[in-house]
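Here the complex is missing a single protein chain, while all its other protein chains stay put.
And then chain A:
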Amino acid sequence: MTTLVRRAGPAVLLLAMWQLAAAVAAGQFVLAGPMAVLAWLADNPGLITRALSVTLTNAAWGFLAGNLAAVLIAVAGMLWPRALGLLTGLALVVFCLPLVATGPILRVMMGPGNGPQITLAALAVYYTTLIPLLAGLRAAPSVWFDLVASYGRGRLAALVHVRARASLPYLLAGLQIAAPAAFLGAMVGEFTGAERGLGVLTIRFTRDLDVPALWSVAIVAAGVSIAAYLAVGALGRRFRLERPPVILAPPRLSRGSAASRIGSATVLVLAVLALWWGGTEALHLNPFFARRPPDLLAALTSAPDAAATRQALLQAAAQTAALVLPGYLAGLALGAALAVLLFLAPVLSGLVTPLAIALRSVPIVTTAPLVVLLLGRGAPGTIALVALMVFFPTFVACQHGLGQAPGQILDILRGYAAGPLKQLVHVRIPAMLPAFFASARMGVPAAILAATVAEWLATGRGLGNLMVLSASVSDYTMLWLTVVLVTMASALCYGGVAWIERRVLRVFAPEQVDR
């Protein structure tokens, strides 16, 4: 009974607060309480069930395809280690593609079916699976590989007998994050002109300002995401898989000189250009939709309106950056600060942690219309959305990281009667850094995605808006330009965070970068 109270307590409290807030905000058309949501769902069971089943099916196919791609990339990287850098670089570039812009492009290229939703769902999941999977594949002690090598066996045997099983807990941690992410991808795909699904309902109810309906769709999307997250977690417990020490390990330290690093970056850029250009030509994609690199170069340099194009891009980029940066930094700071605070006040932790874990699995972007309803169409709403997108993964990862502090070092501090604050500063915060930086890195594309979705659905400014406007007037050159700009900015910022991460971890967690 007490277990039941402890488990259900936070949820009941949240429901009560939600209902209270709805009562206070009644008449402002921003917030529908749980009773209104239940009433709407009871009145429209067929509509929501049909939409949910469409979105779930698309998400499931995308989940399957994206994770299969992640496993294949990881396996290829293990069998041909020389190609690993290029493979992960390409994977990062594709991960940084702005879903908001790739959605409309996929829509015109693939037509009205479920193709774009499934593709976007796959794009949303494969990287979050690939990174922990690669960490897991490398996580085994070197002596296990010596054992395999001592029988004269190579990489394939090491993969089959050691790496595959050793990476399972990491794969599962990735799949757990991927389950709600697939749902997010499918919904964003539906935003871009699908005929059925929860994303379509979201767009419709946003336009109609149907507050109870909008809240109901968001609650259903959140509920399904939490259920998917919990289901994959339960699968791990069912097979008694141990929890990996750090959910997302940092990238492998490049041991080459500066020149060789510049060389690999050049190879990556050339590979991206070759795949893009060669792919569009080989598949005979209509050049009107599928722009090639020279088209974009001409639009920026030699076209009559090149100056105006550059001006429009830069202005939109500045507007988006002004939302992304404060939101991203606030999300990181609040996530880490709350984790530390709850460590010092464990009583609160029992209340907040289950909620945070549940909310982390909610694809925040699918609830973007709610945040916009609550905080308005201006900058604060978008910044809050970006911060939320970064906050929950950071908070959960930092909490996990704080618990990873090495017991023997803590014992030494306790031996000197060091209090919780000293333990925190000297042991726990350094132990938290790998998890913090992993979320900081993965948060970069997520923050940009959140900002562009909010700009698209609500603010009417920035790159997100420019993407939607370009798509609506069939200005595919501008749409591709925004894709390239956002991808480059995302990948560069990701690389920048990884650079800081390596330097910090070399001091505080050298075992993480030397592996």
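Couple of notes before you dig in:
Everything that follows uses one rule, which is that contacts are C-beta pairs under 8 Å (C-beta built on N, C-alpha and C of every residue); 3 or more make two chains touch, one makes a residue touch a chain; residues count from 1.
Criterion: contacts and distances are computed from a predicted model.
Chosen from "Dihydroxyacetone kinase", "ABC transporter ATP-binding protein", "PQQ-dependent catabolism-associated beta-propeller protein" or "3-hydroxyacyl-[acyl-carrier-protein] dehydratase FabZ", the protein name that UniProt gives for the omitted chain reads "ABC transporter ATP-binding protein". Here the missing chain is touched by one residue of A:P45, A:G111, A:G152 or A:G415, and it is A:G152. Interface with the hidden chain, as seen from chain A, comprises residues 141, 143-144, 146-153, 157, 161-162, 165.
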